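Apart from one protein chain that is not included, each protein chain of the complex appears where it belongs.
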């Protein structure tokens, strides 16, 4: 069966032009004028773009005996509703010595429900010969080339500098890319204890415990260690000028370093934590925390100038009930917010709608850049003959007000509640299947496939 | 008649992949596997790239009663020999009041001999109502949307700040792009006079009279004026860290500013001016002059980080005899060097060959970026169905030592004399015609066409 | 007759220590413990500091057929009331060809009424052989070594780049220092006309017509020209990050460049221009205009880090009646605000009181630094045996709310109206005379003397 997308304007990171797109099965087979197919999707007035790729999610992530509440089913359903057709989740081995392959098995068990395609990053949460050895298998057999390192979460996921350096060298050897969560965990741990000791137990304490300086420092440190190890570095959730400054200084010295601002940090600010409603504030607790307007400006400037590369969500959804584990002690509030469904409409509204980004740049930072970095381009991230038909038909005139009441995500609130967005999907296709049809969800549970990736990315 | 390029690896700014390219007449009509055509070009072991675009040439430029020695015939022949399939020349109205359209007529008279396609930039060398009015015609009727302003050459081409500001506003209104030659002309003029007065009359005086500071200052000033006028700015021949710093500071503030290093400044340095042979030094006299190694590093870093966008030549070839007008007074040495034939091999050798640039980045900075900036993409700068068949089949294994003895250019020397390059064209196609066939020139004099460009570039 | 200041803590730019100060006539003759003299001033609980020096005033400045309303009498009275014991005024030759010596004669005629010591800067408002020649006399005979250049006020005081460059070279030759009012006059003039043409005639148009970019650009340009001329550069009224960035970049390259923020720019912001009361806004019209909070932060940081050197006022007081010349056309509002009486209390309150500056740094930026730059240290700017007894006994506990109702200045308002300050003079001595005695003004009209300065400042 074939599907044709008619009368739209194709927008890629490279170019915009009017053309129809013909899909056979799961692939794009033709791009041109006056195409026809079994099913027609009318894209009049719309942009036809590569589906969004969110390289930073935590679906059904284990946490204190429970799990983050969006799993691969609801999470990818939310993704598609918002125009995202691929997610990359973090496989997290337990730091008490769980093997990498063992952890992957756990993730495989969860991801079978996915509505859209997905891949994994592998986290290095401890160091030893087993980890060293299994990394090779992870890259060569499993097609996972990206390894995440936590510089924070002391006593849990955090690795020491010498472990990180050893791991970075191993990643370099295997042709992979190093990822870091960059915050100085020693300082965060100490500040947290001091704040609690002084009676600052509320959600605003979370923000106080993770100032921008600790993120800037860790980013700068990771860049140096990556440079010494000879490995490309991807800095997740870059949230502030200090971190951005370190990244652009490095790039200006010819280093291969990428920064990933989140849609939350681009559009929400620290004042949220001072809301008197504990629930309101706690629902916004994530790491790094939201920052002030000057840091927001820095992030937008980085996207415009190209010193920051990708917009993600760090989607890790906890219900209000789960958030309340931390009443009386902000360090026990589960870290994370949603965003999968809202990333593209929010970025379009605040980025393209305000003139900060062109439509082409929008595609670059939501899809194409990360597809290239992850070495799955042009299978993903492209409108191109032979590419997977992960396609977003974007209606720039469609509007709504974001509200939890109507979202796909399993949780009971939305950090963007009340934001008015203009620019929404008319259709979202995942490998040729029309999963979103003019506002209607056409479920595809279990249709998502794992995307293997090759090492030695030429980017 | 059709031509097929077989067995190569297509390299674009976006992606590399193995495929054949089929050409009908002047256009690319198909890209895929196992294509066939009337004529086959074997690209085994080669990269198939968009032909180079040199946005900065001065062919048969009037100078002191004579002309620069490469005209549109020999200049574009040299271009094709080196893999460049389009040049953009500067139409220069006489500053004593010549109209823009009148100047264009003169340029049209010269360009009929071109072997490859070409376009013009329009220079604003004086200011007045006639210029203001004709600018509209230049943009709307003639398809020339880029306007060059000289901040140096006091008493000749230089315009004052208020004139430049008025012109920038007019360019903004017309949807064009402002270009600047950025050096502080007042300071250069004074330093030149002081040097001559002190007896520094040799070619090295030229370098002393144009220190990097005067370029940095002018670049910074042009950026501010462009920002106030609301016009995108393209800074030609960015040669030093000071200028690059101003550009990247501006880009980081979200301003649309591009910098253009020349292949000469990337690979040659100021020591050339201290050669005891007057001819040797004088042949290298151009503005800005060559700089030291630290400035070279800055330019390469800018290309890598994306803060600099395009590599050009400022090709303006004077014979040794012409250069000798300046014996005894360096201010009379005609400014300019060649480069059209050597730009791509030199950049490949010193850029790709050293690991500084990927092949994709090479294509970006020699062709695709400028095609987008000049709003002639994807007609030019692309390997894409429907694009002009301006194609370069690049053999990375082919080597030579550059020498004037074997060049196409009309002049009697080459500033890259003796440089060994690895990476040369196997075939160069201009709108489908194979103008270079494995080392043999297959002339196409007069085949080049003018490339009209639309205003309101979306880039 | 001798005077002794007892029981205070001496604060200099170098050191603080407890000691008494003995004055004979006009000079400090002893510093030590348990000193006695004919008159005792009790400094218990106070700091004994060098009197403030304001290097930037316009007293009785000619303007459109009238004069700024504080003359050398009321202006220096206000200065003493606020702890300032020396002012440096700008002698402004008419740009239609008035000689420098002629202008100095006019200034001499006005300054006879001064209560405290004073000096002049010489402005270069046009260029020619007479100016060139008289500069030597100004330096060598008159002891004026600092030459101001206006890069704005097109059609009036503004000089062209080549004139400024010629003048800077002359200043270098004479061992002087170049000063600049750094704003791009061409752009300001054009923006002003555009704003008026669009009907933006109110005081807020003044701010729109002089954005920070035009100041940053001019500062950067002046620095380059000074560097080429080999002359030290003092940038008056540095008001924004762009200008500060240019200054600190230059200083980091070993250039001798100083920046002078005004107390107004440190403590007031652009929101003042949006006050609906025309008079309120117009009274704050000065050039550069007030900026936003981020620029304020930049200025404070510069004072702390030492990249900015001096805090001044640009005191140029016009009455509300005079300001109203500009009703209906903001370009006709006389530029200038008061500040002489408030500089020290405001800087102490917002600088020392907030922990941004130490008392020693306060002395440095209000007195000692500029005394060194102007080459009148340690005659001025020091608490030292042999120095002029220009002494400020500062009571850090004394408070007031600033109000025009109680000021010495001749005008009918105060831009700091309503600001509460803590830290005020108990006594102010000018060359040994106690001009302010615990809140009481003890007039000394005509006692002020001109301070001659030598060229070839070793600073």
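When the chains are written out, they are named A, B and C in that same order, and each has its own residue count from 1.
Quick note on the criterion: contacts are C-beta pairs under 8 Å (C-beta built on N, C-alpha and C of every residue); 3 or more make two chains touch, one makes a residue touch a chain.
Here the structure is a predicted model, which means the values were calculated and not measured.
S.K.: Indicate each shown chain that the hidden chain touches within the full complex.
M.R.: A, C
S.K.: Give the residue, chosen from C:1, C:15, C:64 or C:197, that touches the chain omitted from the document.
M.R.: Only one of C:1, C:15, C:64 or C:197 touches the chain omitted from view, namely C:15.
S.K.: Which is it among A:29, A:172, A:191 or A:327 that touches the chain not included here?
M.R.: Of the listed residues, the one touching the omitted chain is A:191.
S.K.: Of A:47, A:90 or A:165, which one is in contact with the hidden chain?
M.R.: Of the candidates A:47, A:90 or A:165, A:165 is in touch with the missing chain.
S.K.: Of the residues A:55, A:176, A:203 or A:216, I need the one that contacts the missing chain.
M.R.: Only one of A:55, A:176, A:203 or A:216 touches the chain omitted from view, namely A:216.
S.K.: Of the residues listed, C:160, C:200, C:275 or C:358, which one is in contact with the missing chain?
M.R.: Selected residue, touching the omitted chain: C:358.
S.K.: Which of C:105, C:253 or C:271 touches the chain that is not shown?
M.R.: That would be C:253, which touches the missing chain.
S.K.: Take the complete complex as the reference. Which residues in chain A touch the chain that isn't displayed?
M.R.: Chain A touches the chain not shown through residues 160-162, 165-166, 184, 186-187, 189-191, 211, 213-214, 216-217, 220-221, 224-225, 227-228.
S.K.: List every residue of chain C that touches the chain not included in the displayed model.
M.R.: 13-16, 248, 251-254, 300-302, 304-307, 356, 358, 360, 377-378, 458-459
Methods note: only the chains that are shown with their structure count from here on.
S.K.: Drop chain B from the picture, leave everything else in place, and list the groups of chains that still touch each other.
M.R.: Groups left after taking chain B out of consideration (others unmoved): A | C.
S.K.: Roughly how big is the turn, in degrees to the nearest 5, that lines up chain A with chain C by CA atoms?
M.R.: Between chain A and chain C, the superposition angle is 180 degrees.
S.K.: Between chain A and chain B, what distance separates the C-alpha centroids? Give it in angstrom.
M.R.: Inter-chain centre distance comes to 40 Å.
S.K.: Counting in whole Å, what is the centre-to-centre distance of chain A and chain C, each centre being its mean C-alpha position?
M.R.: Their C-alpha centroids are separated by 54 Å.
S.K.: Which whole number of Å gives the spacing of the CA centres of chain B and chain C?
M.R.: That gives a centre separation of 50 Å.
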